[in-house]
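A protein chain is absent from this complex, but the other protein chains hold their places.
Order of writing sets the chain letters: A and B. Residues in each chain are counted from 1.
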Amino acid sequence: MKKNKIFKKELICIVCPLGCLLKVEYQRQPNKIIKISGNKCKRGIKYAEKEIFSPSRVLTTTVRTLSNRVLPVRSVNEIPKHKIKYIIEELSRIIIKRDIKFGDIISVNRKGLKIEFMATDNIKLEKNV
Amino acid sequence: MKNKVYDVIIVGGGVVGTAIARELTKYKLKIALLEKNSDVGEGTSKANDGVVHTGFDATPHTLQAKLVVQSSFIYPKLCSELNVPYRKVGALLVVFEKEQIPTILQLKKNAEINGIRDLNLLSREEIFKVEPNLNTDVLKGLMIPRESITCPFTLTIAYAENALQNGAEIFLENQVKKIEIIKKSFKISTNQHTFYSKFIINSAGLFSDEISMMVGINNFRVIPRKGEFIIFDEETKNIINRIILPVPTKITKGILITPTIHGNVLMGPTAKDITDKTDFSVTREGIKEIITKCTKVVPILSKQTIISQYAGLRASTKNNDYIIESNDKVPRFLNIASIRSTGLTSSPMIAKYAVEKLVEMGLKLIENKDFNPYRELPYYYHSQDIVKEIKRKFPINKKFGHIVCRCNKVSEQDIIEAIHSPLGARTLDGIKRRTWAGAGRCQGSFCETRIIKILARELGIDIAKISRKGKGSEIAISRNKETLLIANKKNKNN
Partner (left out) sequence: MNEIRINVAIIGGGPAGLAAAAKLKKLGIDKILIIDREEKLGGILKQCIHNGFGLQYFKEDLTGPEYAYKFINKIEELGVEYIINTSVIDIKKGHGYEIYSINETHGLIKYRARTVILAMGCRERSRGAILIPGARCGGIMSAGSAQRLVNIMGYLPGKKIVILGSGDIGMIMARRFTLEGAEVIAVLEILDYLSGSKRNYVQCIEDFKIPIYFNQTIYQIYGHNRVKSIDIAQVDKNQNPIKVLERKLNCDTIIFSVGLIPENELSRSIGLQIDPVTQGPIVDEYLETSIPGIFSCGNVLQVSDLVDYVSKEGEKAAEGVMLFLNGNMPEKHWGKKVLAEGNIKYVLPQRISFWPNKDKFVEFSFRSKHPAKNITIRVYDKSKIIYENNMTKIVPGEMEKLKVKKELLLKSQGDINFSIYEKE
């Protein structure tokens, strides 16, 4: 059996304010955590798994509108970290041209990836802008 | 503008230049003031201690002594006419060493030669009755009852507004580049326009030597002398009641501690000759010197909260007196230079003296019967009694009830009025100087963005064009993601 390379990584767990320093040994294909130390609870293991193999983040940013304010938005779900750059580029092209309510969804499509953003404020377009 | 020939053009809109502009509008003359910055009073006039000197310590028999002493007597009336805040707080000059006691006796005599006879010596006990927070080592003091305080920004703006009101013209953002002598007038080229004038007054302060050289007079050179200041939080207000002065030296009045007209306490200035006329930076050494010297005089200052520092540059020369003179080589050109740190005080008498000099040079004066010396107190002027102010102002415009700067309780309408006043504010600094918004303990961190929005709206320009103090100091550099959009377009085009 082909021996898989073992990778080592240190990362700070951010599930709770303790911020345990995790020392992880893992392999790829199949993705598997071999050894983990430093975690004070089980949530750290899950975090390490996700952070190493499929790191993702909630993206919070602003979208331009026709009013004199920008609209704050948050991604409904976490976005794979390496795709954030492209999603930001897509968002930079958007100018909201209608009234928006808290909770409205704005969809962004990029290279087959569909990301939904939720508006976290109300924007009313003023008549003279 | 092309063919209009002014009677007098004043180069430099500091406290002296604006005072002269106002003075000249008392006569039927075509007056213009040229100022290179985007507001008046952006040079030495904006960065000083606001003290109105009596002239007690001026070198006797100098022009400076004469003009300062005379000005100090007419100052209360001037401030009342222009609605500029003024308070006679008095000053206390204190000594801590026995060897300095003869010096204060000498100063008293000096003052008497200058025509100031109301100084009195105080003993230790008398000093502590009036200034309980002084260092207990103080030995003796000299009380100067008429030493006062005012607001340097307000005076300069008030002079300018009153001058405008009475028919003078003010051209901001006009930097004089070249002066040519053509027959019986001057051709003045700025970065924007060309002006013609029979007489020129050079009150360009730090740059007065350069203006003078444009007409071939180079008998003085300006040496910028930096003076740094530290401002305390409003809470420090009652620590001292008077201006506390050290023993002055030949070069400088020394580092003083003074209440300000806006309710703060100020320490400074230092005195250091530098070479760069545009260097208004605050230095580590300057801060240290001020704190060290002043905490010796009033020890509890070391426990107070500092909110800001700034530096001003005195326009000094090798000359220890004012230079207010004409030159036979260039008729109808008056140089005003070497005013150093007493320009705020002597501005009214410098103005009168300058006009006398112009008359000597041939200017004909006809009284302007429509001259109105009174400048109404603008609504935007920052008062400390907010409840009284609201009761007075709210009935006039509801926006006086919308507070924007919460540290100093400045309202939206105060800001709007400051923008639309005769010499309207266009920058954050301009708003600050007129309304005091942004000058409080949070130094603008709460109200800044709100003021920017009001400025953009009232001036009808984009937020990205609003600046702190003129072009190059814009607050917003670009819209969010704009650079990404541009970079993206570039990538797509490649």
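In this text, a contact is a pair of C-beta atoms (placed from the backbone, for glycine too) under 8 Å apart; a residue touches a chain by one contact, two chains touch by 3 or more.
None of the values given here were measured: they were computed from a predicted structure.
Per the touch definition above, the residue from B:309, B:368, B:383 or B:421 contacting the chain not shown is B:309.
Across the entire complex, the residue among B:213, B:365 or B:476 in touch with the chain not shown is B:476.
In the complete complex, the residue from A:4, A:37 or A:120 that touches the missing chain is A:120.
Looking at B:171, B:280 or B:371, the residue that reaches the missing chain in the full complex is B:280.
Chain A residues in contact with the hidden partner, per the touch definition given at the top, are 11-12, 14, 17-19, 57-58, 60-62, 64, 68-70, 72, 74, 81, 88, 92, 102, 120-121. Seen across the whole complex, the unshown chain contacts chain B at 231, 235, 278, 280-284, 286-287, 305-311, 386-387, 390-391, 394-395, 398-403, 406-407, 409, 412, 441-446, 448-449, 452-453, 463-464, 467-484, 487.
Here is the rule we use: only the chains that are shown with their structure count from here on.
Here the spacing of chain A and chain B, counted between their Cα centres, is 53 Å. Of all residues in chain B, only 453, 463, 479-482, 484-485, 488 touch chain A in the complex they form.
Considering their complex, residues 62, 64, 68, 70, 88-89, 91-93 of chain A touch chain B.
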